[in-house]
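With one protein chain removed, the remaining protein chains of the complex are shown where they sit.
Order as written gives the chain letters A, B, C, D and E; numbering starts at 1 within each chain.
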Amino acid sequence: MRENNVRNIWAKGGAVINGWLGIPSAVSAEAMAQAGWDSLTADLQHGLVDYQAAVGHFQAISTTQTTPFARVPWNEPGIIMKLLDAGAMGIICPMINSRAECEAFVGATRYAPQGYRSFGPTRAIWYNGADYYTHANKTVIASAMIETQKALDNLDEILSTPGLDAIYVGPADLSISLGKQPSGTPDDPVVVDAIKKICAAAKKHKVVPGIHCGSTAFAKQMIGFGFQFVTILADTALLTNAAKAAVSEMKGGTGSPAKGAGPY
Amino acid sequence: MRENNVRNIWAKGGAVINGWLGIPSAVSAEAMAQAGWDSLTADLQHGLVDYQAAVGHFQAISTTQTTPFARVPWNEPGIIMKLLDAGAMGIICPMINSRAECEAFVGATRYAPQGYRSFGPTRAIWYNGADYYTHANKTVIASAMIETQKALDNLDEILSTPGLDAIYVGPADLSISLGKQPSGTPDDPVVVDAIKKICAAAKKHKVVPGIHCGSTAFAKQMIGFGFQFVTILADTALLTNAAKAAVSEMKGGTGSPAKGAGPY
Amino acid sequence: MRENNVRNIWAKGGAVINGWLGIPSAVSAEAMAQAGWDSLTADLQHGLVDYQAAVGHFQAISTTQTTPFARVPWNEPGIIMKLLDAGAMGIICPMINSRAECEAFVGATRYAPQGYRSFGPTRAIWYNGADYYTHANKTVIASAMIETQKALDNLDEILSTPGLDAIYVGPADLSISLGKQPSGTPDDPVVVDAIKKICAAAKKHKVVPGIHCGSTAFAKQMIGFGFQFVTILADTALLTNAAKAAVSEMKGGTGSPAKGAGPY
Amino acid sequence: MRENNVRNIWAKGGAVINGWLGIPSAVSAEAMAQAGWDSLTADLQHGLVDYQAAVGHFQAISTTQTTPFARVPWNEPGIIMKLLDAGAMGIICPMINSRAECEAFVGATRYAPQGYRSFGPTRAIWYNGADYYTHANKTVIASAMIETQKALDNLDEILSTPGLDAIYVGPADLSISLGKQPSGTPDDPVVVDAIKKICAAAKKHKVVPGIHCGSTAFAKQMIGFGFQFVTILADTALLTNAAKAAVSEMKGGTGSPAKGAGPY
Amino acid sequence: MRENNVRNIWAKGGAVINGWLGIPSAVSAEAMAQAGWDSLTADLQHGLVDYQAAVGHFQAISTTQTTPFARVPWNEPGIIMKLLDAGAMGIICPMINSRAECEAFVGATRYAPQGYRSFGPTRAIWYNGADYYTHANKTVIASAMIETQKALDNLDEILSTPGLDAIYVGPADLSISLGKQPSGTPDDPVVVDAIKKICAAAKKHKVVPGIHCGSTAFAKQMIGFGFQFVTILADTALLTNAAKAAVSEMKGGTGSPAKGAGPY
Partner (left out) sequence: MRENNVRNIWAKGGAVINGWLGIPSAVSAEAMAQAGWDSLTADLQHGLVDYQAAVGHFQAISTTQTTPFARVPWNEPGIIMKLLDAGAMGIICPMINSRAECEAFVGATRYAPQGYRSFGPTRAIWYNGADYYTHANKTVIASAMIETQKALDNLDEILSTPGLDAIYVGPADLSISLGKQPSGTPDDPVVVDAIKKICAAAKKHKVVPGIHCGSTAFAKQMIGFGFQFVTILADTALLTNAAKAAVSEMKGGTGSPAKGAGPY
């Protein structure tokens, strides 16, 4: 089976530079895949992307050495298993707030007896080879989003879920849950402290910490905190920001990203 | 943020004339959007429409002043949140039969602390502007379908759910649940009485009553009952009926809609 | 091979009632196919339809007894042959203004020695059976559009093209070419006379006359003139008109089709 | 209403030969539908197929006499009802492990009072006729997958669920659950015994037994066991195997399916 | 009819800032349309875009005040007319090398007697209003690409084509034709001189000069030369460059666009 390069980077103590796909097009995904990301995540939650678009994303990504991930819309076994069958090497699941939710999530990513994933890895075998079943449980990555006060309250229970490989902080939702304005680059001490706390707890439990980032500067700060999986914006934001910068420069502005470009 | 014109019509005591999209095409949606509906609802339940088609619907609707709504297939937070992120200004959720179901539904449409909607309004910001987060909770409409005997039994509990903006009667399902044949223009007294009861209860709870209608005549009757959101057929039915009428007229018939055209 | 029912109706002296598909969706096509049209034409010229959408149209039509036609964007052999391979039983070709253009068109619809159609009827065999090749040249219909002054000038030459089965009048383009406003229901004597002239000339040459019609009334008038293939509006127009009528009726209007609905 | 031919074959004691669609294309579905399968199942679980693709599948299937089925990704009422509204004549639901799960599944396929299916059979009426509602509950087939040890433990309870028409064995998942390697043609006695046990129990409860098969030989063996619904591979596997055989023969191999072709 | 804002900018002597769509997605088009371009051009020539994708582009653009254009793959009347019917307010046609080619191109964009465009502006009426026909000939823009030595040789003849509104320089093809390496920001004196010559000749003939630009710096230089329509890269390039810059910055590079990003 093909190795999961994200695991390899983690094994060396490195940080994975992850891209984010919110445009439902295999062409934009291939444009993104030209950029040298370690991994690219099809975002079925907040991206304008559904399962069939994600299949196209995975095909486009598979023309390069980048590792395909997906974020699911919600903690539902059907879509988790479909994306793994389509070739995702890792799943990010939003809004994991309890041990039971985390167990349900991780179980959906593992064949019995470690979980309850159903067998039928149609495209996963095309991408990985005929021995996929033998290696899948220890290759595929399950990453639970920690992004609410409730998850903070249950942090150790969640992090000790058997088989959980990684967590992923959603800073905007975490900010809202902590009573702050949503931000992809939070600097409110309450939010920053929570992020640090999550990172430290993850490392204590041998779970790899990851985080969504609204800028390269924030991503570098987060790597400094110890995060080993950082996402830099989505293709939608990269594209709109680049276009706004070009228009702004032509129309007399400074060329920096125009106002109104969202941080996520 | 863009105003929700449906709320504006309601604030003036008016009735919203709503169209219904069951064809999975942005082109048919734009054809419908030419007609001057107050709102147009992408029907992901009984329409032949999925999430990706609904995104196309919303784009087509956004070329006009019509307000975009969606009906979800079921009370599941993943699809509710995806449609809001894609720009829906209102969500109609089928088969709400209890207070707990209603709370789960409404919560999925509201950011904390009013609910548990996850943040990432990618297209909603394109459509509404950068201040979407500030206004979303009080702008987006949550409308619960009342269409079973069980819902009638729990009507006051459902209607008193905090944050519930509107209810939507499904007359065909309500008819079946009450032991009658399904109809989009029911005249059985048992069903009509139930509809009246729902309308009155909604108004008592300051919840706006809406209803699906199989004809303009029935819709006018329902506005007379006090309903403030009426849907006139789906695009599939409008198209098939118009085509049958043309064929019937050419082949010697009367030109009225041919038999077999469904009422929903 | 499956019989071409359009030929059967013509053989009995009848008029074919043809529907028109401008929405690029197999679902709207199936909705249209429910209405009992004798034939349905995928419009790749002015419809919002390309080849791949037309394949979906043909599949949808094939669930019924209606006969599939296509109008090509222009007199180009590539797209004519592709649509025949996909199962079209007739091709309508716009803007045939000379004998040479007509010969090029008809030739693209016939295998040698009658023409130069290339062999590979992938879906045509699925739809018609394995003996497609044996019968195709005498089953498939070639219909040339007569819609300019130049075509009127060359009418007899065009109509005497060997293998030409039918002609199809585009009244809007014909009106423009004759210096009038475009109309799908022309009543200007200059245009009406030209239409009558085309019809008579076609019959003289044993070529079946057809025409695009903006209303059932006009279609009936045209059948009275001798036309044997009449199209009643497009799905886009039927849908928009029906929606405008419903909205108009609900908002206090008369319920007749709203202003602005196009004539084609 | 159109009869469900699968029920007719079962009524005569025959075995249904079922094909399997994992390619998200209406064209490949029509190619498959040319082959004379009794039924064809759109596989939304392990196939690379979502709802919108399945609608295309059903349209393609409807050009023939083959009966359309679907396998859903998971036991969720939204997708079950959507597929029925789109014209599926039977639903196969994975991973039914308890009586409660089975009741939830069967209920989603039946209108009240037998179940809680919501009314709006848009395409089902196009395919079946205007009297769909009258006959749907006794025509549509609900088939629950039995594929885990837990399901074996609860076999009688599951099989006695009112309204359950059939069960469907997933031999690969069953093998995993029983501690064996996944196989579409299992010969491990533990697995074979479990399959026999399921078949016998189903027959005892007047529930029709079906099974997924990795080869025609295995399918024949299963019919010998008493199974009355057998699936022979998926289109993905048929296509890859045929292509590998052709390449292998041209490149000097034996022409038998190349190694690496999956068993499902 | 809606005004063509590109004409308005030209009338004031300004330069149109044009964006370029090569990703076949209505979502990426809407992301681009958020950036405030004066116009956006669906590129059916070198973009990965066909007609059906362009319809989605136009719908997305129509949610904003940006003006929709298209570049066709080649000088063929079928696709030119289809894109106008779909709502394009201007057409850019590649490789116009002679007066006859230019007349054929311009004629395809105008109704008789100015040209031979066929009538059926399905979506153009939705976008522009019911009086489209009355104003179309003087509103729609025809822009011919000047990009070869042969076109330079025939420059005055081409530029004096009646009805030609604008020309568009393709600097990469022009460079190749002049024996130089292709570049989106040419600085070879031979190429620059040719560009200046084209610009001056266009102005002499009252034809608006436009040009494709590989950077904002080059675009500003070209406006300085007198060009009034400048395109800044394509969405594919903007996206890949932005992604490469982010990856480069995270992986230790400078953050400037990575090597290998194309100039077109």
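Definition applied: a residue touches a chain if its C-beta (ideal position, glycine included) is under 8 Å from a C-beta of that chain, and two chains touch if they have at least 3 such contacts.
All figures in this text were calculated on a predicted structure; none of them were measured in a lab.
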Specify the shown partners of the omitted chain in the complete complex. A, C, D, E
Per the whole complex, from C:9, C:86, C:146 or C:223 the residue touching the absent chain is C:86
One chain is left out of this view; which of D:32, D:72, D:88 or D:166 touches it in the full complex? D:32
Where C:30, C:76 or C:249 are the choices, the one touching the absent chain is C:76
Among E:19, E:36, E:68 or E:94, residue touching the chain not depicted: E:94
Considering the whole complex, which of C:8, C:65, C:122 or C:181 touches the chain not shown? C:122
Had the left-out chain been drawn, it would touch chain D at residues 17, 19, 22-25, 27-28, 31-32, 34-37, 48, 216, 219-220, 230, 232-233, 235-236, 238-244, 246-251, 255, 258, 260
Chain C positions in touch with the non-displayed chain are 50-52, 55, 76-79, 81-82, 85-86, 111-113, 116, 118-123, 125, 129-130, 133
Quickly run down the residues of chain E that touch the omitted chain. 22, 24, 44-48, 50, 52-53, 72-74, 76, 79, 94-95, 147-148, 170, 172-173, 176-177, 179, 181-182, 234, 236, 259-260, 262, 264
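One rule holds for everything that comes next: only the chains that are shown with their structure count from here on.
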Between A-E and B-E, which chain pair is linked by more C-beta pairs in contact? A-E
If you match contact pairs by residue number, which of B-D, B-C or A-E shares over half of them with A-B? B-D
With chain centres taken as the means of their Cα atoms, state the distance from chain D to chain E in Å. 52
Multi-chain contact sites of chain E, meaning residues that touch two or more partners: 27, 31, 34, 55, 123
Classify the inter-chain contact topology: is it line, ring, star, complete, or other? other
Those chain pairs meeting the touch criterion are A-B, A-D, A-E, B-C, B-D, B-E, C-D, C-E
